[in-house]
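Okay, so here's the structure we're looking at.
Here the complex is missing one protein chain, while the rest keep their positions.
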Amino acid sequence: MTVHTVVGRQGLEFTPREYLRSGCLRAVLFALMWWTLTDGVMDSWLVGTPVILFATLASVVLLPPFSWSLLGLVRFVPFFLWRSLYGGVDVARRALQPRLPISPGLLDYRWRLPPGLPQVFMANIVSLLPGTLSVELGANCLQVHVLDERKDFLSELEKVEQRVAAIFGISLPLSRGGE
Amino acid sequence: MTPSDLLSAVLLIAGAAFFLAGTLGLLRFPDVYTRLHALTKADNVGLGLVVAGLAMQAESLAGAGKLLLIWLLVLLAGASVAHLVAAAARQRGIKLWRR
Amino acid sequence: MQILYFALALFLLLNLVAGMWRVLRGPTAADRMLAAQLFGTTSVAVLLVLAQAMNRGALRDVALVFALLAAVTAVAFVRRAWPDREAKHDTE
Partner (left out) sequence: METVTLLQWAFDVVLGFSLLWIAWLALTSLDLFRAIVLFIAFGLLMALAWVRLDAPDVALAEAAIGAGLTGALLLAALARLESNNATKPTPEKDHQPEAHD
């Protein structure tokens, strides 16, 4: 991954400039959302403008700006769509077969992502990907329930973690080597 | 029937098939965890395909955007709920089904 | 196209009714709640299809509310209404 913008941002203070930048970005996002929700009716902006301003304010207070990368996000979308489609096909195939070919199990995946938003994001994504369901979000492990424990899930999870890290502009140790 | 109509019909029918698979999974799978798998994945893909099929027929860009927004919301809610239920089930000591 | 929409809505509704079996059988409280979750997602799909078929844009807003509220009930369930009563349910 070559997309990390700034590494190790978490926990650092943000400058007012950065607050302003992410506030503007979020306002645009909320405006877009309002536009879709109201089917682009012109009159609705009388109510919409204050709502967007309030939503932006609330979101900046509740979720301080974090570093992310557009390239990582753009690359993530097709990956996610493809993998989740595959996940649906996989689970449908298992449900439709009379023999019910599943052998569930639990496994612990050691985090390389920093705590906070990246971990929560990954836990949610994992539940939508083929054969995996996040059970417990621990301090240093993610407990994952797998539908078929004979498959190699570690490399799959590592791939997902790489992609998630790319969205948040974080660089991970490339391979875990001998732990 | 125009080609785009045909494609959207195919998407809609494929989506319905995933819904059927999700329901079958919910009925047939042996424990809470495996049922969660079936429910979140199959239903979200099914709804995604239905949304894609309908978005092709949408009159305006905003209409298609709203469909996409609904799908994203269901996706987010589904994933979080799956995680919450799984974590709660684990805490309450519901055992894994093993073959 | 109209025929397809209504056929699809009917199919999804039947799907939903089939999910009732899980509500009735359980065995744990979580299983019943999962069925309610299935109802939520499926009726969102039914509403979106009906919105197109009946040409009522307002139904998409109803679908939006459905999507939100399914999550609300599920969270209320996990946080509040699921004490350790499984012993009772497992023996059903």
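Just so it is clear, A, B and C label the chains in written order, and each chain counts residues from 1 on its own.
Here, a contact is a pair of C-beta atoms (placed from the backbone, for glycine too) under 8 Å apart; a residue touches a chain by one contact, two chains touch by 3 or more.
Note that the coordinates shown come from a computational prediction; the quantities given were computed from them, not determined experimentally.
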{"item": "Omitted chain - touching chains that are shown", "value": "C"}
{"item": "Contact set of chain C toward the excluded chain (per top definition)", "value": "2-3, 6-7, 9-10, 13-14, 16-17, 20, 23-24, 26, 29, 32-33, 35-36, 39-40, 43, 46-47, 50, 54, 56, 58-59, 61-62, 65-66, 68-69, 72-73, 76-77, 80-83, 85"}
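Throughout what follows, only the chains that are shown with their structure count from here on.
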{"item": "Rounded Å distance, chain B centre to chain C centre (Cα mean)", "value": "11"}
{"item": "Separation of chain A from chain B, taking each centre as the mean of its C-alpha atoms, in whole Å", "value": "18"}
{"item": "Touching two or more other chains - residue numbers and ranges from chain C", "value": "57, 64"}
{"item": "Multi-chain contact sites of chain A, meaning residues that touch two or more partners", "value": "37, 39"}
{"item": "For the chain B and chain A complex, residues of the former touching the latter", "value": "17-18, 21-22, 24-25, 28-31, 33-34, 36-38, 40-42, 44-46, 48, 60, 62-63, 65-66, 68-69, 75-76, 78-80, 82-83, 86-87, 90, 96-99"}
{"item": "Touch list for chain A against partner chain B, complex", "value": "32-33, 35-40, 84-85, 87-92, 94-96, 100, 102-106, 123-125, 127-128, 130-131, 133-137, 143, 145, 147"}
{"item": "Touch list for chain B against partner chain C, complex", "value": "1, 5, 9, 12-13, 15-16, 19-20, 22-23, 26-27, 32, 35-36, 39, 43-44, 46-47, 50-51, 54, 57, 63, 66-67, 69-70, 73-74, 77-78, 80-81, 84-85, 88-89, 92-94"}
